[in-house]
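This is the structure, below, for whatever I ask next.
Removed from the display is one protein chain of the complex; every other protein chain stays in position.
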Amino acid sequence: MARAEEKDTGRLEAFSDGVFAFAITLLALDVKLPHLAGQEAEASAASLLNGLRHDWPNYLAFITSFFSIFIMWVHHHNLFRLVRRVDTRLLFANGFLLMMVTVVPFPSAVAAEYFRTPAAPAACAFYAGYFVFVGLAFYLLLLAALRRTVCSSKLTNETLHRYRAGYRLGPPIYFAASVLAYVSPWLTMGICTALWIMWAAMTRMTATESSL
Amino acid sequence: MARAEEKDTGRLEAFSDGVFAFAITLLALDVKLPHLAGQEAEASAASLLNGLRHDWPNYLAFITSFFSIFIMWVHHHNLFRLVRRVDTRLLFANGFLLMMVTVVPFPSAVAAEYFRTPAAPAACAFYAGYFVFVGLAFYLLLLAALRRTVCSSKLTNETLHRYRAGYRLGPPIYFAASVLAYVSPWLTMGICTALWIMWAAMTRMTATESSL
Amino acid sequence: MARAEEKDTGRLEAFSDGVFAFAITLLALDVKLPHLAGQEAEASAASLLNGLRHDWPNYLAFITSFFSIFIMWVHHHNLFRLVRRVDTRLLFANGFLLMMVTVVPFPSAVAAEYFRTPAAPAACAFYAGYFVFVGLAFYLLLLAALRRTVCSSKLTNETLHRYRAGYRLGPPIYFAASVLAYVSPWLTMGICTALWIMWAAMTRMTATESSL
Partner (left out) sequence: MARAEEKDTGRLEAFSDGVFAFAITLLALDVKLPHLAGQEAEASAASLLNGLRHDWPNYLAFITSFFSIFIMWVHHHNLFRLVRRVDTRLLFANGFLLMMVTVVPFPSAVAAEYFRTPAAPAACAFYAGYFVFVGLAFYLLLLAALRRTVCSSKLTNETLHRYRAGYRLGPPIYFAASVLAYVSPWLTMGICTALWIMWAAMTRMTATESSL
């Protein structure tokens, strides 16, 4: 029985890993060859380097999206180390999160493309607003995963409480960041960057917890 | 011997999971940056929001396709929990289903693109008609999986019967929905949506069965 | 020790399965929405159905490629059931095969696109010619996999011999089919189709062998 359940958890993790791995690899499709305006046969070193330099917002959006999805994978990974059984609610909470994860390149591209235009406040509000829902999806997954019928019985109430408290922070802060885009797009992107660093730091914390 | 067979089932499941995970992630490629008509350097917040709003059928088709494939994965997952051995017939039935699954975004896109045009009846008939074949593929997989030589010996005849009865419903209802598109495309899409909710609800039922 | 080796084989199989699964799913990207010539808002049912009908060579190429890759996966799968250890030669033989597999959609598309043009002989010769190399890659993999230091010790010399004989047939027959394209492209495609059916039938044979 215990083995069948472990296999079951394993298959959900494998499916999720597949989605995370493909979503993160698909990002590289946007890192493309700069197509020079003139004849390519006459391309000079200067025009190639200019082309590469001109595409820097693309590269930045790639790196940001890559690390966003990677950090989300690490959190997902740590969360599932606590799970011992899969039920329907956990399955659908996981499906909703995966849907949000695969679309992350979209708000990132919107923010990167419009950051230096008059549409910057709207674009950054959209970016931060998207992560309100990602944060919500993570929180729903956490609630589904940390029920007594699903998770490892070795977890103390205190640990469960600490987890919930940590993940509850996400949605309201992203919401505030989204609203503040109309004050300053820079402020929004600064808050989002600070949050990514915080989530990265939290992976260490949750890793320690989940090895208990 | 039992271990070798388990490994074998495992590899078929891993391959299938790869196809499902990849098919579901590829959907996100259609959620693209709205390209504004005017100069992007002059993009205003209003024109960005308009662009985002204008693409809503894309987003709806994405969400629908994502959940279609996700629910099919859950059914596939529950079905394979009953399987103990893989033979050639099961292999090919599974291959046929996987082929149908990878193309699901195509009829979804046809329905989304033409729903508000005079071609709506044809587009919706095509959408529902496609799922006649998906339903058939699932039924063939079920027949291949629930033979005594392949599935877990713990299943009662009654359980096997109930499974077959549930999956036999799909093709004729989708066929009726397809024909009814010439009466009203709204009716077709309503029936299809109702069926998705039914399949989602059935996952809970089959999960309970397969944990027996 | 035996366990570490099994894990090792497992990881190579998982990587190969990933490549097969993605290659097979990527095919669906070519099954696209028909873009009607006129205004889409005025699309009639007839023009949509015409658009769908007009794309049939695409759909045929998709189905052919899907089953080609699927049958190759089954053969790969059956072959690796005999493998107990991975060494450098097997690793690189497998890498070469995977490279050939990922490109299968390309010769299929060439054959589908040019079959009804004066370039049909060249296109079909290219298609069959490509599979000379695929057959070669499979034969090299077989040689690497069925060495005494690598494969299961339970295999008799007779079984090994029968395997080698079966796979040795591929390259020369495909080569003949390639040359015959200049006599008749229909003949070439007929031979290739007959070979696919033969490979599909062989999966049953090899499955029986490898369960010994």
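Should a chain be cited, it is by its letter among A, B and C, assigned in written order, with residues numbered from 1 in that chain.
The rule is short, and it goes like this: a residue touches a chain if its C-beta (ideal position, glycine included) is under 8 Å from a C-beta of that chain, and two chains touch if they have at least 3 such contacts.
As the structure is a computational prediction, the values presented were derived from the model and not from experiment.
When you scan A:T88, A:T159 or A:T203 for touch with the missing chain, the hit is A:T203. Touch with the hidden chain on the side of chain C covers residues 4, 8, 11-12, 14-15, 18-19, 22-23, 26, 87-88, 91-92, 95, 98-99, 102-103, 105-106, 109-110, 113-114, 116-119, 121-123, 126.
Taking the complete complex into account, residues 10, 13-14, 17-18, 20-22, 24-29, 31-33, 40-45, 47-49, 52, 62-63, 66-67, 70, 73-74, 77, 81, 200, 203-204, 207 of chain A touch the chain not shown.
Keep this in mind: only the chains that are shown with their structure count from here on.
One inter-chain figure worth recording: chain B and chain C are separated by 25 Å, centre to centre, where each centre is the mean of the chain's CA atoms. In terms of their C-alpha centroids, the spacing between chain A and chain C amounts to 36 Å.
For chain A, the set of residues touching two or more other chains reads 22.
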